[in-house]
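What follows is chain A.
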Amino acid sequence: MIRSRTFWALVRHEYRMKGSWRKSGRSALSKWWGAVYLTLIAAALITATTYVAVNGWLQFEEMWYLALGAPYMMLFVGHGMIKREWENDSYGWWLALPYPRTWLVVAKWIAGWLRVATVIVAFAVLAILYAVLITVCLPHYKWADVVRFLEVSGDWLALLVGVCPILLSMGQLLAVSAFTAARPVSPLLWVLFLGGMGMLQGQLGGWLGEDGQLVSAVDRIVSGWQWIPAVAAGWLAAGCLAWLSAYLIGKKLDL
Partner candidate 1 sequence: MTEQKVGPLRFRIDFSQPLYEQILDQVRSAIAKGEIGLGEKMPSVRELAQELRMNPNTVMRAYMELERDGLTEKRRGQGTYVTASADRVRSFRAQLAERYIDSFLAQMESLGLNWEDVEAYVRRKRGAGEGGESL
Partner candidate 2 sequence: MTEPVITFERVTKRYGKKLALDGLDVAIPAGRIVGILGPNGCGKSSLFRAAAGLIRPDEGNVRVFGREPGWQTNRDIAYLPDRARWYPNLTVAQTFDWGQTFLPGFDREDAERLAAAMEIDPDMKIGGMSRGQEARALLILCIARDVPVVMLDEPFAGIDVVSREAIIAGLIEHLEDRSQTMLISTHDIREVEGLFDYTVMMDRGRAIWTGDTERLRAEYGSLHDVFRLLYRKEWKR
């Protein structure tokens, strides 16, 4: 049964899993309200953006500012993929699976990556469609703006793809540490990771060039020679953290 097919089946299972028994008690009514609120927020955002666009102040690239929250989302997803086994009281089943601990951690990681990718790609597609729509409808937007937007989107996507692995692994480690002998270190890890992220985002300011534009900063980061090694380092670090998480759930569980 130790075949790669089983591993990918595990990834599929993790990707499709949703909710926990604790949360499934929520009635259809509260779910309806949740959908209403989300729709209202989305509508508000779109209205505001459109208003700005109509007045000619919008630069399409600015829509990507929303992506500044993405790293936190990635951390959250990585954390949630592990935590929900405990929330759902199914951690016993998960941990007793007769497969290597690395499979367990990496399968959740991949499923998390797919979820994050789905959200980000969906956002990108919607944003591009929106930009095209605006350009078609409003006179002061040119196709050149759309093309530029596509380039910038490419930059942002590259940046997010680069930071995603390490963030997912960090999130996983944060969740794992709470249930293992590393528990006392857990608050420290939170401070370290969140603080580190905050600092790095501050560093982003250091990349702002003469034009003070975040956009060109992103472009500079992604096009610079340090980018590829940085991404590689990110993958390596992600791998190390994943290995650490696997080690902790294999040998150091504190149930």
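As a convention for this text, contacts are C-beta pairs under 8 Å (C-beta built on N, C-alpha and C of every residue); 3 or more make two chains touch, one makes a residue touch a chain; residues count from 1.
In picking the candidates, the idea was that all candidates are chains of the complex that A comes from, given by their letters.
Just so we're clear, the structure is a prediction, and the values are computed from it rather than from any experiment.
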Selected neighbour of chain A [touch, this complex] from 1 or 2: 2
Touching residues on chain A, where the partner in the complex is candidate 2: 1, 6, 9-10, 13, 16-21, 24, 88-93, 95-101, 250-255
